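A single protein chain has been omitted; all remaining protein chains appear in their positions.
In this document, chain identifiers A and B correspond to the written order of the chains, with residue numbering beginning at 1 in each.
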Amino acid sequence: MAERLLDLLLAELPDAVVEVGSYLGDEIALVHRDRVRDVLTLLRDHESSKMDMLVDLTVVDYLGQSPRFEVVYHLRSTTFGHRLRVKAGVPEDDPTIASVADLWKSANWSEREAWDLYGVRFEGHPDLRRILMYGAFEGHPLRKDYPQNARQPLVRRPDAPPTDELTTRLRLHSHDRRVE
Amino acid sequence: MNQPASYIPTKLQEAVNWAQKYSLFTYPFATACCAMEFMSTLGPRYDLARFGAEFPRFSPRQADLLIVIGTIVERQAPVLRRVYDQMADPKWVMAFGVCASTGGFYQNYTVTPGADQVIPVDVYVPGCPPRPEQVMDGLMVLMNRIQDHRGSVQREVGPTATATPILDRRRLPVLPDGTSMVLDKEERMPKDGRVR
Partner (left out) sequence: MSLDSTGTVTPYSPSDELAGTIPLPPSLAAYADEPERLPTDEVIVNMGPSHPAMHGTVRIVARLDGELIKDADVQVGYLHRGFEKECEAATYTQIFPYVDRLNYVSAMLNNVGYAMAVEKLLGITDRIPERAEYIRVIVGELSRISDHLTCIVASLAELGGLTTFFWGNRAREHVWELLEDVSGARLTYSYCRIGGVAWDLTPDFADKARVKLTKIADYVADVRKLVERNRIFLDRMEGVGVISKEDAISYGFTGPCLRACGVAYDVRKDHPYSVYDHFDFDVPIAHGGDNLARYLVRIEEIYQSMSIIEQALAQIPPGPIIMDDPAIALPAKREVYNTIEGMIAHFKHIMEGIRVPPGEAYSYTEAANGELGFFIVSDGTGRPYKCRCRPPCFYITSALRDMILGANVADVVPIFGSINMIGGECDR
């Protein structure tokens, strides 16, 4: 079922597709960033795909690679039951991509979340502001170069127990092998 | 007649403490997983009502035991402080579960490492989430502290901001000396490459 989707994509928008493939049973299409709206509109509206549900939208941060970010869309069709993963690379120096919040309503919040946590800007989003973090937070915490323990506290008691030593020790010992 | 002059006030204080420890009105500041276990603790099988602390008061003004149930994240911390400041004296605080005590195994950019970074805490109940038996144990520890007149945390840090002018309430939280606990931008950001 889903192979036909990839064929459809290659037939209709051959210049928008960088690469198609399949891994572990998931069909994947990597598309150009500028054409992602065309691809998603086609997949939503074409009568043999009818992907009427944007199941998930997220970003992967491949620090040190080019392009650095990859926006990942998971689509599903309620009519046919098939699924497709569409990915688009976004470079670090210009982290913008077209918003699809008007195609699927679920994209509204998930794009806000992607902007909040990864700093990928969605052009044309009606209300792009932070959703999980607070307004005074600086930076995008799920980027790989954001240290895991870098808190930006809003309030502290003056006599609060210090946390520097504890968190620094944790950081050295356990994780964060990618953050330095 | 040979008793020292403070005999009657002391006994009176004991009686007041005795009354207070059996009539705790709780404010459950429920945020996370521990709330499910708190529901069980209130529920028919474990029945916190036996200790006189069964009735959740969702108004801070009417409560005298703040139970911080679950993870406090940095975004939630000013809210917690505000609720604490709105409670009338005397008041006590119980940290329910490890997240409220230390942040638990969440040591990252968003989780406050313990509610005691923001408000003073009397009793820490460990567990992730604590079993209802542990909660009752923690409650009895707190009751003993109240009876011994050791429990009320605000005695250690002075009176809190219940008398704050109304206009200042927007700049929460405000300390008794009139200064604000809100960190400004320089204080908020990590310094010298160290994280906080």
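To be clear about the criterion, contacts are C-beta pairs under 8 Å (C-beta built on N, C-alpha and C of every residue); 3 or more make two chains touch, one makes a residue touch a chain.
Keep in mind that what you see is a predicted model, and the values were worked out from it rather than measured.
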Discussion item. Given that one chain is not shown, which residue among A:D26, A:D94, A:E123 or A:E138 touches it?
Written reply: A:D26
Worksheet item: Which one, B:F25, B:F51 or B:Y106, makes contact with the chain that was left out?
Response: B:Y106
Worksheet item: Tell me, which residues in chain B touch the chain that this view leaves out?
Response: 29-33, 35-37, 39-40, 43-45, 56, 58, 70-71, 73, 75-76, 79-80, 83, 105-106, 108-111, 128-129, 131
Worksheet entry | For chain A, residues in touch with the removed chain | 23-26, 52-56, 58, 60-61, 72, 74, 78, 81, 85, 104-106, 108-110, 113, 117, 130-134, 141-142, 144, 148, 174-178
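Criterion: only the chains that are shown with their structure count from here on.
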Fill in: Rounded Å distance, chain A centre to chain B centre (Cα mean)
39
Worksheet item: Which residues of chain B touch chain A in the complex?
Response: 74-75, 77-78, 81, 107-110, 112-114, 116-120, 157, 172-173, 175, 181-183, 185, 188-190, 194-196
Worksheet, complete the sentence: So, in the complex, the side of chain A touching chain B is made of residues 133-134, 136, 138, 141, 146-161, 163-164, 166-168, 170-171
